[in-house]
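One protein chain omitted, others in place.
For reference, chains read A, B and C in written order, and residue numbers begin at 1 within each chain.
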Amino acid sequence: MSNEQDESGEVFGIARIRKLMELLREFDLNEIDLQDAAQRIRLKRGGIPMVSAMSATGMIPASSAAATSTTKSEDDKNAVFIKSPMVGSFYSRPKPDQPSFVKVGDVVAPETVVCIVEAMKMFNEIPAGISGKIVEVYVKDGDAVDVNKPLFKLAV
Amino acid sequence: MSNEQDESGEVFGIARIRKLMELLREFDLNEIDLQDAAQRIRLKRGGIPMVSAMSATGMIPASSAAATSTTKSEDDKNAVFIKSPMVGSFYSRPKPDQPSFVKVGDVVAPETVVCIVEAMKMFNEIPAGISGKIVEVYVKDGDAVDVNKPLFKLAV
Amino acid sequence: MYNRILIANRGEIALRIIRACREMGIETVAIYSEGDRGSKYLEFADETFCVGGPKSADSYLRIDQIISAAEVGNVEAVHPGYGFLSENAHFNEVCRDCNIDFIGPTPQAMLMLGDKNTARALARKAKVPVVPGSDGLIEDEASALRVAHEIGFPVLVKATAGGGGRGMRVAANDLSLKTALQQAAAEAQAAFGNAGVYIEKFVEHPRHVEVQMMADHHGNIVHLFERDCSTQRRHQKLIEESPSPSIPKSVRKSLCEAAVRLIQMANYTNAGTVEFIVDRDNNFYFIEVNARIQVEHPVTEMVTGIDLIQQQIRIAAGEKLPFRQKDIECKGFAIECRINAEDPTKGFQPSPGRIESIFVPGGLGVRFDSHVHAGYTVPPHYDSMIGKLIVHQPTRNGAIRCMLRALSELKISGIKTTADFHRKVLSHVDFAEGRIDTGWVERNLMGKN
Partner (left out) sequence: MYNRILIANRGEIALRIIRACREMGIETVAIYSEGDRGSKYLEFADETFCVGGPKSADSYLRIDQIISAAEVGNVEAVHPGYGFLSENAHFNEVCRDCNIDFIGPTPQAMLMLGDKNTARALARKAKVPVVPGSDGLIEDEASALRVAHEIGFPVLVKATAGGGGRGMRVAANDLSLKTALQQAAAEAQAAFGNAGVYIEKFVEHPRHVEVQMMADHHGNIVHLFERDCSTQRRHQKLIEESPSPSIPKSVRKSLCEAAVRLIQMANYTNAGTVEFIVDRDNNFYFIEVNARIQVEHPVTEMVTGIDLIQQQIRIAAGEKLPFRQKDIECKGFAIECRINAEDPTKGFQPSPGRIESIFVPGGLGVRFDSHVHAGYTVPPHYDSMIGKLIVHQPTRNGAIRCMLRALSELKISGIKTTADFHRKVLSHVDFAEGRIDTGWVERNLMGKN
């Protein structure tokens, strides 16, 4: 259909290069280097493997069934986020007159309750799901949160 | 007709290089290095300059002002095209019963008439505009031609 | 009127509803799955909530998450679109229990019409012709055979809870009927958790004609004329048009009047569609009611000039219909082609992926309702429809030519689409002459008989 397919026989053909890049990514390679006499195609990717960038720190894989905590590489490699598993309203404390479940600087274990998300009049206690130290809180009492909304940033 | 087709003839076409850069970004690569004999496109990211397109052979720039003949890099570096300066009908010979102005293998000087383009009942003699040897004729008697349509390929 | 509405859907119909709301000055809350995160149409909503993972069951079918979003998002009503939860009476009820209006019929009307057998009984009561059949669920093989001999073979075995061709079998004689009964019941049990089946006369080469209905909460009922959706492949509509090119005026009138009687009998409110099949002698038979807005609603909008989504919202909010039957005109001819991300050369297999480039057709009488754009990735998790190309012209021939022109402009690279397939159908003399029945595509374009 497209012109790109037509030119794919050529070293400088965009369609071929895109295909190679897709393969590079699919198989998580660092480099492809093809040579045939005078022709050469060489594609390189960052020194560190792309997806394993954060696995060195022994984090919970993003594919864990519970959305409670998933990982994300942002400014620092050791940051992990506790994310909301549901849509609802965020509350940092069990009752208005009681202290917060956690605050910045607290160390949490996977089973530590870090907040409540109210959904359909139900108060759902949210466990940290991972061990670490709270370094930032992203939401305020009463804030609307949705699925996978980052609530806390943890250093692990 | 599309941009991609236009670029496909030329290794260093801006559109192609833009595409490559987009791919570099999309797939988060550090380097693309394409070589074909003397031609090479190398794109790098991070710290090193991004584009270094180079050509081992001294090519004629494509931006010559006159439309009559401009150059284009295709399979061989020394090819030049004689292009139609106007819209009309192509004729290879002065009259139907006479021989062609030129044929493959002929050597032409800039002032050599190579064909006639008939436009609005006028027969316009088209000079080669450049010296060289005819290696290919792209059009047949009576063909419609438009501005910048390649008529002859010359080896110079 | 509402200040804020949640849209419990995705893709083009979510965008369609956002558009209607924006024109009415109503704020919108959109929900999305992880599979749709970052979609551009979400930017047109006032607030968005991620309700779960890419799979429909994890997001667009999660009543709990959607209701939470409606509550946290502080909306007064929910528009369910089509598909997903749109005909889920439980969701409908939960919305109302939470004091959120459901933009659609009442749960009662939905339940009554959702069961085909009940709907059929209702139709008979309303003197709406139904296909001769078992008049109730089949209890055993013997009674099935008796009914079949009464109405004559071939017969159709259908699941009472069915839809989309599932739990449906044709039988030409006693033997095949026995097999069909078992297969249909098993399939229905698996698909719908309800093994009930009934028998109908099998109408050969039927046309599919449906009537768009609209009823408010003040007893006003109007029809917005019919749509012909006979161009189907495996019971999936491909092309819809209004008016129907193949039914005489008198039949059209009876058809529309029958639909009004049924909707009235069901105490049905809001938008709905009464579906009929029409046989070769222009006898029409009621099939079912779709208790929601339909994919193909734009063809009706084009010929009547009425914004159906806006009307749905107005009705739900308690407004009276602003027109009476005599005010509604059917002007010109509208055709819709569903543009699916499918490869017609490979058995219409889904073709999800990134749209590298797209040229959107324009010009007089052309409408393209779609949420896609160059750079959009069609996710593999949902229906393959990526847009609807609709035309409206003073003559049917003009509409066909306009559609052919627009289809040829709709150039999409990166994925395969059904655009070229539609051109084949529209270029065919049978389409021009209104000779399409629901089996026509398979017989003529799929290399089958």
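As a convention for this text, a contact is a pair of C-beta atoms (placed from the backbone, for glycine too) under 8 Å apart; a residue touches a chain by one contact, two chains touch by 3 or more.
As the structure is a computational prediction, the values presented were derived from the model and not from experiment.
Q: For the chain that's been dropped from view, list the shown partners it touches.
A: Checking the complete complex, the chain left out touches B, C.
Q: Touching the hidden chain in the complete assembly: which of C:206, C:245 or C:298 does that?
A: C:298
Q: Of the listed residues C:142, C:175 or C:364, which contacts the missing chain in the full complex?
A: Missing-chain contact among the listed residues: C:364.
Q: Spell out, residue by residue, where the missing chain touches chain C.
A: Chain C touches the chain not shown through residues 16, 19, 22-25, 40, 43-44, 298, 301-302, 305, 307, 332, 357-360, 362-364, 366-370, 373-375, 394, 398, 401-402, 404-405, 408-409, 411.
Q: Going by the touch rule given at the top, which residues of chain B touch the chain that is not shown?
A: Chain B touches the chain not shown through residues 1-3, 5-6, 67, 86-89, 119-120, 144-149.
Operating definition for what follows: only the chains that are shown with their structure count from here on.
Q: When all chain pairs are ranked by how many C-beta pairs they have in contact, which pair ranks first?
A: After counting contacts between each pair of chains, the winner is A-B.
Q: Measuring from the mean C-alpha position of chain B to the mean C-alpha position of chain C, what distance in angstrom results?
A: That gives a centre separation of 54 Å.
Q: Report, in whole Å, the distance between the mean C-alpha point of chain A and the mean C-alpha point of chain C.
A: Inter-chain centre distance comes to 38 Å.
Q: Report, in whole Å, the distance between the mean C-alpha point of chain A and the mean C-alpha point of chain B.
A: Here chain A and chain B have centroids separated by 50 Å.
Q: Touching two or more other chains, which residues of chain B qualify?
A: Chain B, residues with two or more chain partners: not present.
Q: Multi-chain contacts only, two chains or more: what residues does chain C have there?
A: Not one residue of chain C touches more than one other chain, so the list is empty.
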